[in-house]
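All protein chains but one are shown at their positions in the complex.
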Amino acid sequence: MQKIGVFVCHCGTNIAATVDVKAVAEALSHESGVVISQDYQYMCSEAGQNLIKDAIRENGLTGVVVCSCSPRMHENTFRKAAAAAGLNPYLVEIANIREQCSWIHKDIATATEKAIILGRAAIAKVQLNTPLTAGESPVAKRALVIGGGIAGIQTALDIAEAGFEVDIVEKEATIGGKMAQIDKTFPTLDCAACILTPKMVEASQNEKITIHSYSEVSAVKGFIGNFTATIKKKRRFVDETKCTGCGACTEVCPMQKVPNAFNLGLNNRGAVYIPFAQAVPKVATIDPNYCLKLRKGDVNEKVCGKCAEACTAGAINYHQQDEYIEQKYGAIVVATGYNPIKLDKFDEFAYNQCADVVTSLELERLMNAAGPNGGTLLRPSDKTHPHKIVFVQCVGSRCDDSKGKPYCSKICCMYTAKHAMLIREKYPDTEVYVFYIDVRTPGKNFDEFYRRAVEQYNVHYIKGMVGKVTPKSDGKIDVQASDLLSNEQLHIDADMVVLATAIEPDKTARPLATMLTTQMDTNDFFTEAHAKLRPVESATAGIFLSGACQGPKDIPETVAQASAAASKAIGLLVKDSITCNPCVAHSNELMCNGCSACEKVCPYGAITYQDKEFRTPYRTTVMRRVASVNPAVCQGCGACTVACPSGAMDLNGFSNSQIMAEVDAICK
Amino acid sequence: MSNNLKEQVIRSSGVNVLKCMRCGKCSGTCPSYDEMEYHPHQFVYMVEKGDIETLMNSDSIYKCLTCFACVDRCPRSVEPAKVVEAVRLAAVRIQGNNHLIPDQIPEMLDEDLPQQAIVTAFRKYTK
Amino acid sequence: MQVNDNKEFQPLIVAFCCNWCSYAGADLSGTNRLNYPTNVKIIRVPCSCRVNPIFILRAFQRGADGVILCGCHPGDCHYTSGNYFTRRRMTLLFSMLDFLGIERDRTRVEWVSAAEGAKFAATMNEFTEAVKKLGPNRRLEDLRCRKQ
Partner (left out) sequence: MNTFMYYPGCTLRTQAKDLDAYARSSAEALGISLEEPENWQCCGGAYTTAKDEIATKLSAVRTLNAAKEADKPLITVCSACHNVIKQTNYDISHDEEMSAKVNNYLQLDEPYNGEATVYHYLEMLRDVVGFDNLKKQVVNPFKGKKIAAYYGCLLLRPSKALAMDDPENPTIIEDFIKAIGGTPVIYAQRNECCGGYITMEDKAQASKRSAKVMDSAQEQGADMIITACPLCMYNLKKNSGSELPVYYFTELLAEALEVKEADNE
């Protein structure tokens, strides 16, 4: 005989305001098998959990139903409470009467009625629950970090510090990411390279860290603790182990007309290049799209070959092929970062028409001592010193979906204040205007920083938006904008215009999310497991999120999140084994006819067949081919259960009879 | 009264004025800005406040060129020109409130004036 | 059938939601307080491919007026390929229901991601309205199962 306890949570007023919780508890107390039905203000609180534990012990409950918030929220809490009181944790079911009832309905009568039905469904299901025991699976003691910007570097350093092996996979020729391109950082104005490059060196020298630069993750299989990733090391036509980074090859390369990607195309580099002086690894790479020899198609032809002649280390290898490495990992950290959006939809700002209209990241390079102008701010068009600069905020941010990104890119207000300040500091004869919609500066010392730009550096902040940018024949740029506070339309004769361009996740993030079976939001930012309580974990176990791949972030936030992701990964890697999900498929051998339908749909290869001896009713034995599921590999999707023509496959925790019982309870 | 007018303007324009984030880009791009007493962003805001009559009595409604620069450039697709048009219609639909009458035409004519200008002006200024 | 004071027909709708995308999407529409009718009752399944066509027939047999099945967007399945199975299976089931003369609008498959709370609510509102228009499911309901 079943003895079921029902516990209805008020969740303060979150549930109790729209659902009559007393009535729910009362109604459910009459369901068959229910021996106790109670309500309480906060079931998830210690007192609430004790209520459940006591009820289990006192009434010898065989099943527990908690009517509360989503099981995604507190299913584990209540399972643990049940286990503590000696009840198998898988004999607990949750009826979601908050997210899927009280929060979406307004009428108390109908909401209460629905809550009762959801409770009934959970009771019907729990009656068929069976005690389950979770198995264990080993954890590979190695982490994979995808992306080698400041987020990936910090995560890798922290994991290595804890004593675990880490591999960084970076798609560019060097690690460092966007921070390496930035000139100064807010709100302290210290030099980005000065604080980043020591970390890059530290990462390269740490014996626990392996850096795969110019590489991509091409496949990921497996599950938490037991991932297998394939890393494609793209051919760079240079033997990394031989190259000393002397740069002799870059000097002799006759093809010097390649847009320098590191400087965002603001100047040119050779076909063989080292992205920047402090690159890690400091190894040359040949761009096959520009290299005179490789472009030909046949490397044996006698063309150029100057770099190979110049290389005393013999590192140049025109015959190099892509290399694939397979490695096992216990945890994966995603740190794929961001990019400024393309400005093709914003030609009213003349970005594509006028060289002196630049993005903020381009301005970083223009002002950087290692940039195209050696740190002197000059107009890209005629290399003259600009005397009037206009900044436009929110370009592509806070837009309708058809125009741009719906979110605030978060970092632009601060870096624009930084740019304005740096320019006024270095070139006091330059006037700086900033057009803003709102100035958003939440953060420690952030608003003070922006106020300094206004009060100390006399930057002209104008509330309004630029409507049209017109390059003129005299080299000036007419900026037509509205000044909302003085209610007038302005025309500013500027020398340069800087667009605070919205940022978006890197393009590689979407296919990576598919590969890792993690979720993304509609803007292609990775979704965290819980917006508040689990900000650095993805909903897929064993995959962690670091930096701007999860949402726009500045450097301090990125570093904080990178370390948080590392600590979560370390928490996993220190375990020798992890508890598996016991809600896996199993085959009833007496019913199985060995048809292989289940094996064909299993995405994990968890199903194998064996020949087994069975006794027949005629006192003879027969050999039959039957399916068996490897519980450590099965992830519990249930595809096989539906494919099975004889109904032999079933899924623990979501069995055919359990789901059918829920259907019946709802439809009654 | 003004509530009815607001409803009418919103329905007739098909614009959701609440989408506006008050950036002022419409007014920043408007070629008729200097001729207008109330500017595109003010149209949107004043319609939201329900202050329609002020707009109806202003000459600004006859200054909009319907060039759709504000419509295309608005970051939030608010479409201010459609609001201006709805307010203008509310004004000229009032009996005897036509902004242009046929008797005025002969003195405006010159030998090159295209018919298109006359047709368009009638469509914009009269009912 | 639900008790209702005004006599408007209130359909009973069963929604199967996969744990990773659609159930989370449903939670999100709750977190954002986006309303949809109480007619919709959600059953959580690990993946949309766990839904056996029999479950849907069972719901109709027991008096459901509409059944909707929600999963991750194609390509985004937590289990890599489960929703592709769903799509094929449901195509088959729906053509069978079609053959039986069951209105096409009583059943539906929708892809709702964990980020699409608004889409979930909008889908449920729209689906409930569509089923309301069709009226009660009489053809598949087994009257012997009806609780008096």
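A, B and C label the chains in the order they appear, each numbered from 1.
Criterion: contacts are C-beta pairs under 8 Å (C-beta built on N, C-alpha and C of every residue); 3 or more make two chains touch, one makes a residue touch a chain.
If you're wondering where the values come from, they're calculated on a predicted model, not measured in any experiment.
J.: Please provide the labels of all shown chains that the missing chain touches.
T.: If we consider the entire complex, the absent chain touches A, B.
J.: May I ask which residue of A:A350, A:C549 or A:A661 touches the chain that does not appear here?
T.: Per the contact definition at the top, the residue touching the missing chain is A:A350.
J.: With the missing chain put back, which residues of subunit B would touch it? List them for me.
T.: Touch with the absent chain occurs at residues 11-14, 31-32, 35, 62-63, 65-69, 71-72, 79, 81-82, 85-86, 89, 99-100, 108, 110, 112-121, 123-125.
J.: Can you list where subunit A touches the absent chain?
T.: 344-348, 350, 352-353, 402, 468, 470-473, 478
Quick note on the criterion: only the chains that are shown with their structure count from here on.
J.: Go ahead and note the Å separation of the Cα centroids belonging to subunit A and subunit C.
T.: 30
J.: How many Å are there between the centre of subunit B and the centre of subunit C, using C-alpha atoms for each centre?
T.: From the centre of subunit B to the centre of subunit C is 47 Å.
J.: Show the residues in subunit B shared as contacts by 2 or more other chains, in ascending order.
T.: none
J.: Going by the touch rule set out above, which residues of subunit A reach two or more other chains?
T.: none
J.: In the complex of these two chains, what residues of subunit B are touching subunit A?
T.: Within the complex, subunit B contacts subunit A at residues 19, 21-30, 33-34, 39, 41, 69, 73-77.
J.: Note which residues of subunit C are touching subunit A in the complex, please.
T.: 2-3, 12, 14, 19-21, 23-24, 26-31, 33-36, 38, 41-47, 49-55, 58-59, 62-64, 75-82, 85, 89, 113-116, 121, 145, 147
J.: Which bits of subunit A are touching subunit C when the two form their complex?
T.: Those in contact with subunit C are residues 70-72, 96, 98-101, 103-107, 110-111, 113-114, 117-118, 121, 513-514, 517, 519-522, 527, 539-540, 583, 601, 603, 635-639, 641-643, 651, 654, 656, 659-660, 662-664, 666-668.
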